[in-house]
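Every protein chain of the complex appears in place save one, which is left out.
Then we have chain A:
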Amino acid sequence: MAIDFQNVTKTYPDGTVAVDDFSLHVPSHTCTVLLGSSGCGKSTLIRMVNRMVDPSSGSILIDDADVATTEPVALRRRIGYVMQDSGLLPHRRVIDNIATVPRLNGESKADAHRRAHELMDIVGLDSALARRYPKQLSGGQQQRVGVARGLAADPNILLMDEPFGAVDPLVRVELQRELQRIQTDLRKTIIFVTHDIDEALTLGDQIVVLKKGGEVAQIGTPENIVEAPANDFVAQFLGLDSARRSLSAAPREGGGWLVSDGRGRPLGVVNAAPDQRSETD
């Protein structure tokens, strides 16, 4: 399911322009990351897809059908949504939180719970946690439940609004890895909002770097953006102009290269090409 933003503008009643004439094609079965600092309108954009926010002008199409013609509640039930701080219902057990959307769609409790158990497995949650309440889980576990809930109705589209923003860095990396693994299997059309550059480079098939008001600074693959930043804003945002990402490599004793950043801080080792290595082994 492809998503198209066509000349979308959002002006709030107080005159704030959150998004100004934004257009974007989100291809099917890929992960598009909206990357920008707070106030760039990225959350507004993602919320327009499931009609949490309606654009002031322009339209959003899902497989060429304008979302404005779809009843919002029905639309939301067929689009997965994962948010920061998980947004789980504190009065429902983990299993019931995951089963929320199938239950809203009228599935029987038994079927919905069976599906929820499958999903706990997919997102790497111990099934012993099924009967717990959300507050009895760690932040990372809660986000996994959030992802499972987003996937429960088997939506084609998954909207992720800074889903890993509130968990500590180690857990975040782990969750990113899990999401990549899940995406390899499920191939959803994902729009992922973040302000974390590393997260964007890790997860995005396509990255959209946003300035204030939803102005597009650059659209491209992670490689495109790192190799050829379109302008100073992108270079600065990614830290490409800083010492952190201007790397240099020096030959290493015993083969391979030692890589350091612009300040001479050693970062790691680049191994020699595999065929060379097999010779030295």
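We take it that a contact is a pair of C-beta atoms (placed from the backbone, for glycine too) under 8 Å apart; a residue touches a chain by one contact, two chains touch by 3 or more; residues count from 1.
Criterion: contacts and distances are computed from a predicted model.
Enquirer: Would you mind picking the UniProt name of the chain not drawn here, from "ABC transporter permease subunit", "Co-chaperone protein HscB homolog", "Fe-S cluster assembly ATPase SufC" or "Cytochrome c oxidase subunit 1"?
Expert: "ABC transporter permease subunit"
Enquirer: Based on the whole complex, identify which of A:R76, A:R115 or A:R144 touches the chain you can't see.
Expert: Counting the whole complex, the residue in contact with the absent chain is A:R76.
Enquirer: Which is it among A:A2, A:M52, A:L186 or A:V259 that touches the chain not included here?
Expert: Final answer for the missing-chain contact: A:M52.
Enquirer: Among A:S108, A:Q136 or A:T221, choose the residue that contacts the chain missing from this document, as touch is defined above.
Expert: Missing-chain contact among the listed residues: A:Q136.
Enquirer: Would you write out the residues of chain A that touch the absent chain, in ascending order?
Expert: Interface residues of chain A facing the absent chain: 47, 50, 52, 73-74, 76-77, 81, 83, 85-93, 100-101, 104, 132-133, 135-137, 149.
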